[in-house]
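Dropping the structure in here first, questions after.
Rest of the complex left out; these chains stay put.
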Amino acid sequence: MQAQSVLHSGYFHPVLRSWQTSATAFDASNLIYPIFVTDSPDAVEPIASLPGQARYGVNKLEGMLRPLVDEGLKCVLIFGVPTKVRKDERGSAADAENTPAIQAIKKICSSFPELLIACDVCLCPYTSHGHCETLRCPNLHSETDDVTSFPQAPAAWPCELCPCLPRDPRACRGHEPSSAPLTQLAMARVCQSHRADRDVREGADMLMVKPGMPYLDLVRDVKAKHPTHPLAVYHVSGEFAMLWHGAQAGAFSLKTAVMEVMTGFRRAAPEVAEGGTGVKRLSEDNTQ
Amino acid sequence: MQAQSVLHSGYFHPVLRSWQTSATAFDASNLIYPIFVTDSPDAVEPIASLPGQARYGVNKLEGMLRPLVDEGLKCVLIFGVPTKVRKDERGSAADAENTPAIQAIKKICSSFPELLIACDVCLCPYTSHGHCETLRCPNLHSETDDVTSFPQAPAAWPCELCPCLPRDPRACRGHEPSSAPLTQLAMARVCQSHRADRDVREGADMLMVKPGMPYLDLVRDVKAKHPTHPLAVYHVSGEFAMLWHGAQAGAFSLKTAVMEVMTGFRRAAPEVAEGGTGVKRLSEDNTQ
Amino acid sequence: MQAQSVLHSGYFHPVLRSWQTSATAFDASNLIYPIFVTDSPDAVEPIASLPGQARYGVNKLEGMLRPLVDEGLKCVLIFGVPTKVRKDERGSAADAENTPAIQAIKKICSSFPELLIACDVCLCPYTSHGHCETLRCPNLHSETDDVTSFPQAPAAWPCELCPCLPRDPRACRGHEPSSAPLTQLAMARVCQSHRADRDVREGADMLMVKPGMPYLDLVRDVKAKHPTHPLAVYHVSGEFAMLWHGAQAGAFSLKTAVMEVMTGFRRAAPEVAEGGTGVKRLSEDNTQ
């Protein structure tokens, strides 16, 4: 049985290990930074539930992003957080000139022309009825859409709970941390699969799975089925809360845990992970 | 594009959903209950870091297990926690008559003859040098063995950190929550794959991946490669800490999060998940 | 070579076996009962070639179905067998109010609101030209469509031979047991694959392969390609004939053979098998 127990064949030497870990390596270019844009142009409003993160006004974006881009950030994802918008039936404000998200896109595009800019397209914050279901994504609102119980956003901004992205396994309807029925959780695989297929058919430039850590098997599935589309993993606020509070309680080191989770994201999905935590952490590592 | 957007085809009706979720359903028969057996026969020693869990003396096992078995528990995993054992070079006490683990096996086998009994085979608690590397598992102790930073056990019992199971992606050496170098984390996939292959060659009756949640993609990989061996996922103490402290801080409901994690385990690995948290939770659900 | 010969590792104990066989287990909820509805409301017409099966009038449906539903049946598939319908060029009678299939759907929906109701959509029985090819399924009628020589229906009801379901590997054209050219049989894999893909694109709620037993490899293929759609296997009348006549001749036990075939269906396709034989057999088992 001797030869059968050579566990380390293939990775006993640093060069062998480096060949086998290239797909797991990551740096700033493998991260997407989510930006919550408020309609107070000069605002920097800390998000209570995401320590170290804030909502920014359009005038603060360049200053906030410059050091991250200098360190290698290649992509941002913009969430509009309008507070003064005039809502109507069809959510007209979503692509109005003065909407924070639109202004942020123009500003970033001008300041950092090489950045890839992604944008949340949920209409809920812009509709008088608070839903986008009659508009862009009618299929997203059945009872089976809520598939996770991990909150995805700070309570201060209701619609972060309502991402409405086609590739999002959560629905738009619930705006507060909800307790998903077990049946819905059990459908996560089916739900995620059908949405990824639809996104590919519709010409999506990137696929996304969120939350990330409790669904790494689905991340693997989506990559296996769509290997020639970039795949991102969104590290939601509920996941951050787990790591943050566990570390605060002394159960483990926050930095170590974040690195393990980010490494796992890369291991499951070759290209890119998204979430403020990881980006900030890399940034702090470099500046310390 | 209408027909292409029929996301809910295949699961709009409860019967269609039930057909698609059978592989994700779980009850007590899909859980393994880990038992930490001390050598004080009448002891019930709460484990500080695992609220609701305790180390038990052999005389307390039947009383503790009876209600769980009545609810459908089919399998336990025994960890010996010897404190009075005479250690020697080769860990002779590990299979001595009076060792807590051996006594527990006999007791449970007699009281619950239908239960499937698994047992930790780490020799570290029984060796004078505190390692089992020169004995059973010499290959486990290279620098690349520690692949996770999530602690797997309460500090009071050092060797829960040292499971030494061949299917364990952690090594025996470190006995306290350690900070795994990034290189080691990056090798987790290679490491896990080689060990599962070895276990199958050696005639293992069950494969196990631990920790669970940060490695669900590896759970999927192991099942894909070895579909005709039962696969278990071990929910380690560090994972429990994340959920517990996150829930204590109000980030989410503990019960909901546990159910989501357990559902995810079943979604990724068809047969069985292991961990006191899930078992206790199911039990409490039934008794309330 | 000892360790290499441990064939039974992974299933030596009943609990290990139960973990590994959950995907093969089946009960009434994994069966679909096909119902042939005649337009004589009170008729119960035995089908000569399917011993134990009959065509029913709409008034007889509730009485016939009640005991099956009580035992756990969750789904039926309705085939209209009109004899008095006024045929025209476009098969208008197919969805007329007084068509047996439509009346049966309404009746069952009212009596058993929780049942999932599927319905054959072949237009052949309703068209003056006896084909549905110029209407719903023009692509089905090339020379390569007939891919099996196992008859699928009693001669008394011609269009059971003409299911016309998009997921049916047989064409509509032949209405009597035909002898398919070998070329057609050889195309079964290609044919089945293209149809399943089309059904998914069109929003099908369930995929179906028929006949079942001689095509279990295709069942496996379809499930592998479309894992998030329920998959059914239709046990056609020709398959039933094989089992029935073999058992009558004393070659094997009918019940045992049916159970082996049904177990094989579940082994190849996780969700559901269809056919009167299996349902009746389960029912008789319970009532005896």
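Order of writing sets the labels: A, B and C. Residues in every chain begin at 1.
Everything that follows uses one rule, which is that contacts are C-beta pairs under 8 Å (C-beta built on N, C-alpha and C of every residue); 3 or more make two chains touch, one makes a residue touch a chain.
Computed from a predicted model, the values in this text were never measured in an experiment.
Here 3 copies sit in place, and the number of copies making up the whole complex of this structure is 6.
By definition in this document, only the chains that are shown with their structure count from here on.
Chain centres here are Cα means. That of chain A falls 44 Å from that of chain C. Shared contact sites, meaning residues of chain B that touch two or more other chains, fall at 4, 6, 9-10, 12, 20, 201-202.
The part of chain B that touches chain A in the complex is made up of residues 1, 4-12, 17, 20-21, 24-25, 49, 139-140, 142, 144, 148-151, 177, 179-180, 182-183, 185-191, 194-195, 198, 201-202, 213-221, 238, 241-243, 245-246, 248-249, 251-253, 256-257, 259-261, 263-264, 267-268.
Across the complex, chain B meets chain C through its residues 3-4, 6, 9-10, 12-16, 18-20, 22-23, 29-30, 74-75, 114-116, 200-206, 228-230, 270-272.
The part of chain C that touches chain A in the complex is made up of residues 3, 227-228.
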